[in-house]
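Omission of a single protein chain aside, the complex is shown with its protein chains in their original locations.
Should a chain be cited, it is by its letter among A, B and C, assigned in written order, with residues numbered from 1 in that chain.
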Amino acid sequence: MVIVNFKTYLEATGKKAVELAKEADKVCRETGIAVAVAPQFTDIATIANTVSIPVFAQHVDPIQPGNHTGQILAESVKQAGAVGTLINHSERQLKLSDIDSTIRLAREKGLFSVVCGNNPSISKATAALNPDLIAVEPPELIGTGTPVSKAKPEVVTDTVRLVREVNSEVVILCGAGITRGEDVVAALKLGTQGVLVASGIVKAKNPYAIMREFAEASKR
Amino acid sequence: MVIVNFKTYLEATGKKAVELAKEADKVCRETGIAVAVAPQFTDIATIANTVSIPVFAQHVDPIQPGNHTGQILAESVKQAGAVGTLINHSERQLKLSDIDSTIRLAREKGLFSVVCGNNPSISKATAALNPDLIAVEPPELIGTGTPVSKAKPEVVTDTVRLVREVNSEVVILCGAGITRGEDVVAALKLGTQGVLVASGIVKAKNPYAIMREFAEASKR
Amino acid sequence: MVIVNFKTYLEATGKKAVELAKEADKVCRETGIAVAVAPQFTDIATIANTVSIPVFAQHVDPIQPGNHTGQILAESVKQAGAVGTLINHSERQLKLSDIDSTIRLAREKGLFSVVCGNNPSISKATAALNPDLIAVEPPELIGTGTPVSKAKPEVVTDTVRLVREVNSEVVILCGAGITRGEDVVAALKLGTQGVLVASGIVKAKNPYAIMREFAEASKR
Partner (left out) sequence: MVIVNFKTYLEATGKKAVELAKEADKVCRETGIAVAVAPQFTDIATIANTVSIPVFAQHVDPIQPGNHTGQILAESVKQAGAVGTLINHSERQLKLSDIDSTIRLAREKGLFSVVCGNNPSISKATAALNPDLIAVEPPELIGTGTPVSKAKPEVVTDTVRLVREVNSEVVILCGAGITRGEDVVAALKLGTQGVLVASGIVKAKNPYAIMREFAEASKR
């Protein structure tokens, strides 16, 4: 599985976000590999109406419907067409009790939860909260083009080992610095089940080609 | 001017948000009074594509495009069709320097800024930052159905007086507890130029009727 | 073990904080039971110079020495005489990665870490981060006088069970609503090793008597 995080890149905002999602959709149809996208909130509805691949929100607030001006309601991203949400990305970190509440809220509303963790012990801690997926992303490697699977393979293997001590079912994704098909292969060999990627695709000259490369690598 | 804040009410989420915006649009066409809406981020694009009244975001983060997962980029709400944004609503309060940055950012991106303030001296402070509009909303009255213009008229008149000491141009809106046409009349008489309203319309049995009442009251 | 959290009660500020700490010290000498105190930052030094019982900080920021105006440096509470710190109290909640960083920092600086958790799964998550002690405090019971051991004994037993799945060594404290010796007895019977208490002692007419009652109960 590949999740493409659009972050707040201009290359993945508005019409460009829809274009990028269409290319991910094409790769998915061509290869049979699940390529999901996590666009900005304002683009979820248009993208979900345009493509058939899974769409994730980048964040959801641990709130119920009501007077919460400016916050992100789970129902709002669900009704817009999202099937899940990232939680606690290193660029949008949450209090521990809010991570717990948001995972429960996502489950209650029928949204997949993808909780990000900075290091192996944090990933173990989040695994104890029973999310659907976990993504390990050392913040110091985000956006560097140096994949964690290469720079710090022990971070990935330690994460897999510690997470499995407390949770045998959660899907583990590998993130940070992934830019090539071989990085995906390495991530899968280290025991993860997919990748979370952002600039490696969004900022690529030819995002379609890279997503295609990632998908092919996932098949090996 | 009337701005309807949809907050995160289920009655104003997804399809229901579009319906409510259509009714506001109808009132605007019938009465000639500017009725703007501030829906959730996920609904901005669909609403802006459906109606011709102004659409506001409920919040924008003081960020530039880039790696800011889960945050609200000014360009994203602009491209989705918003013409402005609420800033520092009492349910989404900001650090002072972020209010300043967001007002500047909004101007730079061509978005109107509507900064909310809790009390007269805070409103004066925000007026010093030169936003386009200011909304005075005593948080203790939000959602009560008791309008500030009735419960605490001096809050409104003090706000107008203090704001005008530092800023002769900013448009002043009155918020909190407004549910009837006469509340709008009272707000205008106290020296404001419009109202910011949420539950009074969103939670009304017949939002169209109330918006119409507000619009008629604005004409007096 | 009994830890008395002074919070920001006036009854436990300044000279009154020193008086309360002296009474805890007296109970400790009389009963041999470890009674620790967690006063406000400003009172740590005076208390640590006056009594011989352990003194804890109520919070420490995950920072290194440097330019962090207004924050709490681990070295500052250590040099003032504290032997440990509360972390992530429900009234001072932290981001998950900051809990992890603060636990590591405390260990590095020779401070005991007492991490608070709202519910059993959160306590399990924090146990995965290897703090020295964990305190389970359902926030809805804090300050009520209804002990968690009575209102929700399953919260305590679930916490003990889940925490032990990932950590066999961490000391588990029971908090929230404890006001009588029998609450302490109940907490210990449910599998915890001590209590974290605040208003039950600080707001008591005779704090000395209650601490004495707690200490006697701990012996049983």
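Here is the rule we go by: contacts are C-beta pairs under 8 Å (C-beta built on N, C-alpha and C of every residue); 3 or more make two chains touch, one makes a residue touch a chain.
Treat the numbers as computed from the prediction; the structure is a model and nothing was measured.
A.B. asks: Among the chains present in the display, which ones are touched by the chain that isn't there?
C.D. replies: Touch partners of the hidden chain, whole complex considered, are B, C.
A.B. asks: Write down which of C:Val35, C:Leu86, C:Leu141 or C:Ile201 is the residue touching the left-out chain.
C.D. replies: Of the candidates C:Val35, C:Leu86, C:Leu141 or C:Ile201, C:Leu86 is in touch with the missing chain.
A.B. asks: Tell me which of B:Leu10, B:Ala34 or B:Val166 is the one touching the absent chain.
C.D. replies: Spelled out, the listed residue whose C-beta touches the missing chain is B:Val166.
A.B. asks: If the missing chain were put back, which residues of chain B would it touch?
C.D. replies: 88, 90, 93-97, 99-100, 117-119, 121-122, 124-130, 162, 165-166
A.B. asks: I need the residue numbers on chain C that touch the omitted chain, in ascending order.
C.D. replies: Touching the chain left out of view, chain C contributes residues 5, 7-10, 13-15, 40-46, 58-59, 63, 65-73, 75-77, 79-80, 86, 89-92, 142-143, 198-199.
Convention: only the chains that are shown with their structure count from here on.
A.B. asks: When you draw the chains as points and link the ones that touch, which shape shows up: line, ring, star, complete, or other?
C.D. replies: Graph shape here is a line: each chain touches the next, no loop.
A.B. asks: For chain A superposed on chain C via Cα atoms, how large is the rotation, as a multiple of 5°?
C.D. replies: The C-alpha superposition of chain A onto chain C needs 180 degrees.
A.B. asks: Report the inter-centroid distance (CA atoms only) between chain A and chain C in whole Å.
C.D. replies: So the centre of chain A lies 37 Å away from the centre of chain C.
A.B. asks: When the C-alpha atoms of chain B and chain C are each averaged to a single point, how far apart are the two points in Å?
C.D. replies: Chain centroid spacing, chain B to chain C, equals 44 Å.
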